[in-house]
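Presenting chain A:
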Amino acid sequence: MTILVLCALIFGVGMYTVLTRREIIAILAGVELMLGSANVLFIALASFSGADPGVAGAIGLVILVVAAAEAAVGLALVVTLSRRSKRSSIDELTEVNG
Partner candidate 1 sequence: MSFAQIMEFLRPMLSIGWLPAAVACSAAVAGLVADMFDAEKTGVAIVAGGLAIAALVSFGAAIIPVSASTTLITTTFGLVMTGGAFAGLACIVYLTAFLSCGTGLFSLRAGSRASAAALIGAGAAAGQVLLGASDILVLFIALELLALIAYALVASGGNDRSDEAAARYFVQGSVATGLAVLGVAVLVGLSAGASGYVELGTSLASMVPGAALLGGMLLVSALAFKLGAFPFHSWVPDAYETAPAGTAAFLAASVKAAAIGGFTLLLVRLMTIPAFLPLVMAVRIIAAASIVFGNLAALKQTSVGRMLGYSAIAQVGYVLVGAGVSPISTESVAAVFLFAATYAMGAATAFVALEFFATGEPTWDGSIGGLAGIASKHPAVSGALTVALLSMTGIPLTAGFWGKFFVFYGAAQNGLLWLVITGLVGSAISFAYYGRVIRSMYIDVSATGNEVAAEQGSDVAPRVRAWPSLIGAAVVLFAGIAPLIWGLSLVYALFAFR
Partner candidate 2 sequence: MTLLGLILLPLVGAAVAWIVGRSRPTAPRFVAIVTSVAVFGLAIAALVQVLQSGDHALSATTKGMLLVLDGLSLPLVLLTGLLGVVAVTASWAMTDRPGVHHALLLALEAAVMTVFLAGDLILFYVGWEAVLIPMFFLIGGWGHENRRHAALKFFLYTFVGSVLMLAGLIVVMMTVKSTVIGAPTTAIDLATQSWLFWLVAIGMLVKIPVFPLHTWLPDAHVEAPTAGSIMLAGVLLKMGGYGLMRVAIPYAPAGFAAASPVLGAFGSAGIIYGALMAFAQVDLKRLVAYSSVAHMGFVVLGIATGTALGYAAAMLAMVSHGLVSALLFLLVGSLYERTHTREIARFGGLGARTPRWGGLFVFAALASLGLPGLSGFPGELLAMIQGFGAFGWWMVFAAIGALLGAVYNLSAVRRVVHGERAPEWDALADITRSDTIAAIVLCVGIVVIGVVPGLVLRLTDPAVTLLVRALGGGS
């Protein structure tokens, strides 16, 4: 039960970081928090519900890899934004609207 509260709490913190941070790198970190805590939650629930460790491990690995790929693409975006248009905070990203 504690693991549930823990993961939920961290997921919340991650979401909060994404919603309030100005810099995209910090938002990226927030995303990592969310995905990591979700992965832990999965492993906990899987072991609680008596899933075969192999299957849980495999799915855990999938989630991990996907999160990593996401982070990589995110970083690529961050790098391009700062290189090409010298912008890193989301307050400067309001040109496309209406």
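One rule holds for everything that comes next: a residue touches a chain if its C-beta (ideal position, glycine included) is under 8 Å from a C-beta of that chain, and two chains touch if they have at least 3 such contacts; residues count from 1.
Candidates were picked such that all candidates are chains of the complex that A comes from, given by their letters.
Bear in mind the structure is a predicted one, so any value in this text is a computation, not a measurement.
Candidates 1 or 2 all belong to this complex, yet only 1 touches chain A. The part of chain A that touches candidate 1 in the complex is made up of residues 11, 14-15, 18, 24, 27-28, 31, 34-35, 38-39, 41-46, 48-52, 55-56, 59, 62-63, 66-67, 69-70, 73-74, 77-78, 80-81, 84-85, 87, 90, 93, 95-98.
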